[in-house]
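Dumping the structure here so I can ask a few things about it.
With one protein chain removed, the remaining protein chains of the complex are shown where they sit.
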Amino acid sequence: MKAAVLYGYNQPFKIEDVPKPVPKGYEVLIKVAGAGVCHSDLHLWRGELKDIAPPTFPLILGHEVSGVVEETGEYVPPHIKPGSKVIVYWAYCEQDDKYALKGLYQLCSLRAPAGIAYYNGGFAEYMLVPHYRYLISAEGLEDLAAASVLSCAGATAMRSVKKIINEVDEDEYVVIIGLGGLGILALQLVRILTGARIIGIDVKKEKIERAWKIVKLSDYDVLIDASQVDVRRSIYEATGGRTVKAVLDFVGSEKTIETYIDLLSPMGTYVIVGLGSDQSLIPIRKMVVNEISIKTVFYSSYRELETLIDLARRKMINYKDIVEKIKLEDINNAIERLARGEVMYRQVIEF
Amino acid sequence: MKAAVLYGYNQPFKIEDVPKPVPKGYEVLIKVAGAGVCHSDLHLWRGELKDIAPPTFPLILGHEVSGVVEETGEYVPPHIKPGSKVIVYWAYCEQDDKYALKGLYQLCSLRAPAGIAYYNGGFAEYMLVPHYRYLISAEGLEDLAAASVLSCAGATAMRSVKKIINEVDEDEYVVIIGLGGLGILALQLVRILTGARIIGIDVKKEKIERAWKIVKLSDYDVLIDASQVDVRRSIYEATGGRTVKAVLDFVGSEKTIETYIDLLSPMGTYVIVGLGSDQSLIPIRKMVVNEISIKTVFYSSYRELETLIDLARRKMINYKDIVEKIKLEDINNAIERLARGEVMYRQVIEF
Amino acid sequence: MKAAVLYGYNQPFKIEDVPKPVPKGYEVLIKVAGAGVCHSDLHLWRGELKDIAPPTFPLILGHEVSGVVEETGEYVPPHIKPGSKVIVYWAYCEQDDKYALKGLYQLCSLRAPAGIAYYNGGFAEYMLVPHYRYLISAEGLEDLAAASVLSCAGATAMRSVKKIINEVDEDEYVVIIGLGGLGILALQLVRILTGARIIGIDVKKEKIERAWKIVKLSDYDVLIDASQVDVRRSIYEATGGRTVKAVLDFVGSEKTIETYIDLLSPMGTYVIVGLGSDQSLIPIRKMVVNEISIKTVFYSSYRELETLIDLARRKMINYKDIVEKIKLEDINNAIERLARGEVMYRQVIEF
Partner (left out) sequence: MKAAVLYGYNQPFKIEDVPKPVPKGYEVLIKVAGAGVCHSDLHLWRGELKDIAPPTFPLILGHEVSGVVEETGEYVPPHIKPGSKVIVYWAYCEQDDKYALKGLYQLCSLRAPAGIAYYNGGFAEYMLVPHYRYLISAEGLEDLAAASVLSCAGATAMRSVKKIINEVDEDEYVVIIGLGGLGILALQLVRILTGARIIGIDVKKEKIERAWKIVKLSDYDVLIDASQVDVRRSIYEATGGRTVKAVLDFVGSEKTIETYIDLLSPMGTYVIVGLGSDQSLIPIRKMVVNEISIKTVFYSSYRELETLIDLARRKMINYKDIVEKIKLEDINNAIERLARGEVMYRQVIEF
């Protein structure tokens, strides 16, 4: 089968013919439909995940994967059968881990995520999944290849939104910083899963314009182009001095944290998502005086991905318009475009 | 001022001229815009609230009230000023009550709800509210008179929905029984505040038809006319054997409880709203085996009403199309129509 | 090996020599130290679990089991090794079940509990556990045989107490009905895991007296012998009219439910534990007016058992003084004593 193989940090991916794996035991081989190119792939490529989940080269990347079951191992139950459309939950985990028992595979002790640390991923025609329990039904989705972005970008946005659902009342504001791949999905999820008022922020005019088109916002929701205006003042005017109760920060830079943590009202929650700054200064006293909390999100649980897929199935969220489809051969260009900040939302390798 | 006065149980309301009250201290006089006729008014009229909140006759009923501030007592702060549009939170409560400290005025020890137990309500041109803290801003609402229904029907539906928000995942089903005034609002609220799949049920064809028009449901949501089909079978088919995780029962009869509690999957929640049956048989063992819970709802908290009003302000819920406007003089007819079950949603006395 | 085998409902257990199983794959063979005789064993014996978890005869009962690892299958990881002291979590469950993902094995779709439905239990010298993930470390416990009671009685009490921990403030009362095996453990757990005031109730004088000795209660906690006094009046006097915020009902009869649900203050919670009455009448209106909830508990999660064992290890609960040790040969007598209500707490078969 054809695969994009990475032999070491900062090296070009090589498109090669490699043996098609044969599933045994609980394993399942899937024919890849779509494989998203994620910021984590860029981090891995640059060697920045070394301490978190060290890869073993040569490696086939691609943890954001949808596909169709091709062949199953002998212990796989019959409801997982060739032809089934599936999305891969990629945070592989020992089943008797304490966090696994809470459904939090992504936080278990021994982490071996697909396409990142040990197991090959989906930048290939076929992908071997080590256990059928990592497969979630993707039946009923309109665009299976595009839906691969639900698996990482979508699910992470989902968990981020879940972190603030009980913190924000319907007449309070949620600020979403960064309207790229995760942010645009979070914007949609906050709108359909809560009654809160929304302030979306980005520094690129075209992202603001696209967001208005993709998401059906409600009255009093606003989107702000932070490159054009003083955001603090704009927020004050937009809210009429009302309360900002939560911030979802998909940038996570020292600057965004410094700027926006100050806006929170008492009992406010600041959520930092993904691998932004290595460290940051925070205003302890101001936080204490108002009982401000900080939460963090890395990736999602199995159930969060599964329920998100159902929202997509029912067309409650739009994932199709945030995908640029590319070919496996474009992978090196895709990584470069990502590095240069040229990708508005998500690139997906379609097979 | 003109008022509908009730002199005793089961007697006709008398339209009379009574003195217009003068607010003192913390009191506020409001010019009534709309006053909803609620099932609780019928219960009171029949003497069925005797044990819960005994009325003192003569009494002006009407606890579901919107209006405009007319005059304020000397201690009322300046932000409550003549001309302000307001909705009355009617569950008056001592401020040092333990439940008041949690914002649960509706559950406090000494209950003296407006228009029910001791204080006059809004079936009159003016209404004296005993403290400015019971007033919630209604600025920005399209139809102030109709919006009075938010105050009881709406707020109770809101609290009911809040009881299940954390119990139901996005790919699980909520069943809503009874699509009258409260049910049609709950149907809307479940749709905008959760990602759950919905099954709405009523025994009247026209309610099913109207519900499809009023509420923008998502794919896989269904509405069932229980007078035409076997509901259990219909639910099984609609869900494809999936899970019913919560039931919101706005009927609360022995029959609905018996029928629908059986449908719940493990950890399922059955919510009984309002004054239905006096008592009911429940299947303890079946519940235990699946850890089924029962929750109950009577009325809402202050914040639940306040946040609901904000949803109406932002046009996220439709309250206008569920109101039939009537005149104060129609009150006796209104109560009779309610008793005969002829009211689809809510009647509101408009001034 | 020697085992007590049951060949059908209401038949005497036969003490027989049966083949000692050999563990394969993920299986583990344990040498039984203690096996508790549970009310569920009596229910099973009488045929009352037929609809819940139908047994396949001949069957070795005994789901409440502690022991020492004797031999392991080839896939069992090395930290589970011969000589390890363990307690069995007996609610076996498919690992990809939705409830398993939340750690709620006991609520999964296909239930095959050890010693009840399909797999043999611990009324035998050895017990074959089908997967190593059902074993929890019991190192550091003073009396391994007696500690078997943690596995069902203890864990169920644990989950019951967890159901009310967030419902009761420190100055509010919890009523515990029935101070037998589960109740005496719940009494201890409420005392060490919450600051709530406690009212313990039983109808047997000796249970009241023993409870005072076993549990170190705090000032204002009371134990009431309901056979001697009017319990409602006693509770009123004991609390000085304060609030009963939760009831843990380990009897679950129509009478206890009727008597005690009335005592709850607004937002009160009534927890029914285990297989009591088949059905019961509940006062819907009274519940609605005060937003009373009913919760139910059947058995516990894996983590609840694991954390309970740690409380026992640290001597925060006393399980030793509630165990009467018996021999395997006494099993028929033990079941009869249970049926006649002669067992104060728990009987454990010691090997």
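Things to note:
Order of writing sets the chain letters: A, B and C. Residues in each chain are counted from 1.
Rule of thumb we're sticking to: contacts are C-beta pairs under 8 Å (C-beta built on N, C-alpha and C of every residue); 3 or more make two chains touch, one makes a residue touch a chain.
Keep in mind the model is a prediction, meaning the values are calculated, not measured.
Considering the whole complex, the residue from B:14, B:102, B:232 or B:255 that touches the absent chain is B:102.
Only one of A:95, A:293 or A:318 touches the chain withheld from this view, namely A:293. Among C:106, C:194, C:239 or C:296, only C:194 touches the chain left out of the display.
Considering the full assembly, B:133 is the residue among B:2, B:43 or B:133 that touches the omitted chain.
Within the entire complex, the positions of chain B that touch the omitted partner chain are 95-96, 98, 101-103, 132-133, 301-303. Where chain C meets the omitted chain, the residues involved are 165-166, 169-171, 192-195, 197, 218-220, 303, 306-308, 310-311, 313-316.
Interface residues of chain A with the unshown chain, by the touch rule above, are 52, 99, 104, 107-108, 252, 257, 266-267, 272-285, 287-298.
Just so it is clear, only the chains that are shown with their structure count from here on.
Over half of the residue numbers at the chain B-chain C interface are used by both copies of the sequence. Chain A and chain C, compared by their mean Cα positions, are separated by 42 Å.
Between the Cα centres of chain B and chain C there is a gap of 42 Å. Residue positions of chain B with contacts to 2 or more other chains are absent.
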